[in-house]
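Of the protein chains in this complex, one is absent; all others appear in place.
Right, chain A next:
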Amino acid sequence: MYGWIWAHLPGPLYLRVIEAVVLVLGIVALLMFVVFPWAEPKLPFNNVTTE
């Protein structure tokens, strides 16, 4: 998977490194601001109220 992505990044080496970093940051941001806030209430870690 990672090898395939690396092989398909266009441009010379330095450009590929930049592209890879941007990709990683984009995925981290997607997780942090979209996926985790959505998933968190569904997980049993942080309920603090009594019923």
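Simple rule for what comes next: contacts are C-beta pairs under 8 Å (C-beta built on N, C-alpha and C of every residue); 3 or more make two chains touch, one makes a residue touch a chain; residues count from 1.
Heads up, the rule we're going with is that contacts and distances are computed from a predicted model.
One subunit of the complex is not drawn; among "LPXTG-site transpeptidase (Sortase) family protein", "Long-chain-fatty-acid--CoA ligase", "ABC transporter substrate-binding protein" or "Menaquinol:cytochrome c reductase cytochrome b subunit", its UniProt record names it "LPXTG-site transpeptidase (Sortase) family protein".
One chain is missing from the display, and on chain A it is touched by residues 1-3, 28, 31-32, 36, 39-41, 44-51.
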